[in-house]
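Data block below; observations after.
All protein chains of the complex are present and in place, except for one that has been dropped.
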Amino acid sequence: MNLLRFALRRLLFAVLVLASVLTITFVLSHLIPGNVLQAWLGRSAAQFPNLAAAYAQKYHLTDSIPVQYFYYLVNMLQGNLGISPSRGFIPVGQVISETLPFTLQIVFFSFIFSLAMGLLLGILAARYYRSPADNAIRLFYLGGYSSPPYFIAVILLIVFSFYLGILPSGGAYDVSLTTPSIITGLPILDSLLEGNLAYFQSAMVHVLLPSFSLALASFGIITRVARSSLLEVMQTDYIRAARAKGLSEGAVFFRHALPNASVSLITISSLIVTFLITGTIFVESVFAYPGMGQFVVTALAGLDYPGVLATTLVFAVVIVATNFVADVLYAYVDPQIRLG
Amino acid sequence: MASLLEVSDLTVNYNSRGSQLKALNSVTLSVKSEEFLAVVGESGCGKTTLGLSIIGLLPPGSAWFSSGSIAYKGVDLASLRPKEMRNYRGSEIAMIFQEPLTSLNPLRTVGFQLVEAIKLRKSRRHKADVEAGARSRPLPGRPSMPSFGRARIPDDVAEEVEAMLSLVRIADAKDVVSRYPFELSGGMRQRAMIAMALAQQPALLIADEPTTALDVTTQAQVLKLMKEIKDKLGTTIILVTHDLAVASQVADRVIVMYAGRIVEDAGVFELFSKPLHPYTQGLLSCIPKGDRKGSELSPIPGSLPDLRFDVNACRFQPRCKYAMKVCSERVPPLFEVDEGHKVACFLHGE
Partner (left out) sequence: MGSRLRQVASLLRSNREAALGAVIVLAFAVTSLVVEAGILLNLQVVPYSPIQQNVGPLLASPSLAHPFGTDSLGRDLFSRIIYAMPNDVAVGYVVVASALAVGSVLGSFAGIYGGIADELLMRFTDVFFALPVLVLAMVIALLLGSGVTNMMIVLAIVWWPPYARLARGEALKVAHQNYIEAARLSGLKARKLIFEHVIPNISGTLLVYATLDIGTVILTYSGLAYVGLAVRYPYPDWGLMVSDYNAYVLSAPWLPLFPGLMISLGVIGFSLLGDGIKETMEKR
């Protein structure tokens, strides 16, 4: 089957890209000033020589470069990402497994908001092409995607938290509540599965502002693409032919125009996810949301090289995976690729 | 035979890049039931606009009726509201287009698009029955909502799908319905388009250059198919083409258009044996003929007029070798020279 072959080819490509990224992070970790151990342990390296020696052995830091590279790959694949000086020398892998779920929650909800808002406004703008509504929508999304996510976050914080007082100003959940046990690893989903509704409600309320900030900063791209591809599709011969059949405008739109215009949104969606996951670096710090984005900021400030390199890798994995899904989805939707 | 369609004094204005032009200029014609009419002219003469006007698919906003009427079975289509006009599209008047590849939705199977038309007919018939107070029949299933992938043909229409496809001489119906447009040849696509157009059993089929994008052999097959359909189903056909040779093969009557106006209207034999308008004569001499060896093709000198400027004169006069003084003073009306043979030229009237 062609789709399968296509998917396998893209998968191979994704693996190659990730291998290159791994190599790059390895090279970068050797370009950092001083030796690796110093970067990891800072002054503690001199204070606790035994500890340093133990780490050096565990991560093969004193071997030759090719050997180090081999163990680097092995360690990465096993989730041993080094230790984080900015988080009290706990393993980076642990920091990431604690923070990534929160970040993924923001990415998920902001993606939903962004897509819903972007698509809706795109449809409206195309429907009322060149009317005041079209112009108003354009102004709205122009403001959105021209603003840094943290600026939007600050505005929302002032309006909804301080001025209106309807949404919490920070954190991921009410800390007085019992946290759900780990089922999928995503707290919001786990609390729902467990029936811990108090936590679920609190977590949802806390995720709204950060996700909405990112959605406001990103929906413009979707609106723009949805609008232009709808306008383009509505001009095609097959829409005219569908009208000639006597289909109602609603049927023409929902059965032919919208599905065909949506195809171009698949590629855009993977761009949006990239934008959203990097955007968490900013909005999490504004809302003190305990995700990976905030870890990146503290790691950068604390010259936490293993932390920064490991998060880079995680970003790359998420993005490569998203691109892979988008590619396959695109191929699935377009019969020319699926069957050709 | 009664006339099915009466277009009278129809003028259509186009807005193109800030300037207005008359794509159709007081066009009057009538089409009899079960007639095969060909409308012939160069590109830009208004023949496609005529087709789109009848089916009510002029590009909204940039084209509009400025005068005249289109009476179909006694109802003026030009004055209908969009929603009312929709009831005529597909079920009464159908249209097929020049480029079958782009006229089919590339992401839907041929089956999906054909079933869509068949179901539309069923739901319309159901509605009509209910309105007429007839015993309520079960409502036919709604066309399935968007689903990508090979469409399965619902059982209740499978027979009809096969019948429609065999009508347009597609033998391997089961295979073709699950195909995407890009998987079919140009001829197959145009056959599928015709099947979709006929699915609701329209009385009038408008075919806008249906064979232009096809190779010569396929062209002949599709033309033959259209003729067959007319004979078998009694469908009235208006064939819009730039090619007099194509028209001569299938049409009963030919209307020649030039610069938004009708210049000649005659039975097909009459027109070819006795072309009266200098423009028609010019067009005929452009057709290469195997039997007239040695005779040269003589293209008509000059080019199409600029329609942005409305003139009170014969539009063809600047290119006409017989031009007289009167030709630049007035627009020639259609003179009925013989019975059923009209021509807009001062050589043949007044």
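When the chains are written out, they are named A and B in that same order, and each has its own residue count from 1.
Operating definition for what follows: a residue touches a chain if its C-beta (ideal position, glycine included) is under 8 Å from a C-beta of that chain, and two chains touch if they have at least 3 such contacts.
Being a predicted model, the structure only gives us computed values, none of them experimental.
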Shown chains that the omitted chain touches within the full complex: A
Omitted-chain contact residue, chosen from A:55, A:219 or A:305: A:305
Selected from A:83, A:104, A:119 or A:157 as touching the chain missing from the view: A:157
Identified contact with the non-displayed chain, of A:41, A:61, A:296 or A:326: A:296
Listed residues A:75, A:94 or A:147, member touching the removed chain: A:147
For subunit A, residues in touch with the removed chain: 13, 17-18, 20-21, 24-25, 28, 31-33, 142-143, 145-148, 150-151, 154-155, 157-158, 162, 274-275, 277-278, 281-282, 285-286, 296-297, 300-301, 303, 305, 308-309, 311-312, 315-316, 319-320, 323
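Everything below uses one rule, namely that only the chains that are shown with their structure count from here on.
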Residues on subunit B engaged by subunit A in the complex (per definition of touch): 55, 57, 86-91, 94-97, 99, 102-108, 116-117, 120, 124, 143, 145-146, 148, 180, 182-183, 193, 196-197, 200
Residue ranges of subunit A in contact with subunit B within the complex: 236-238, 240-248, 251, 254-256, 258-260, 263, 332-336, 339-340
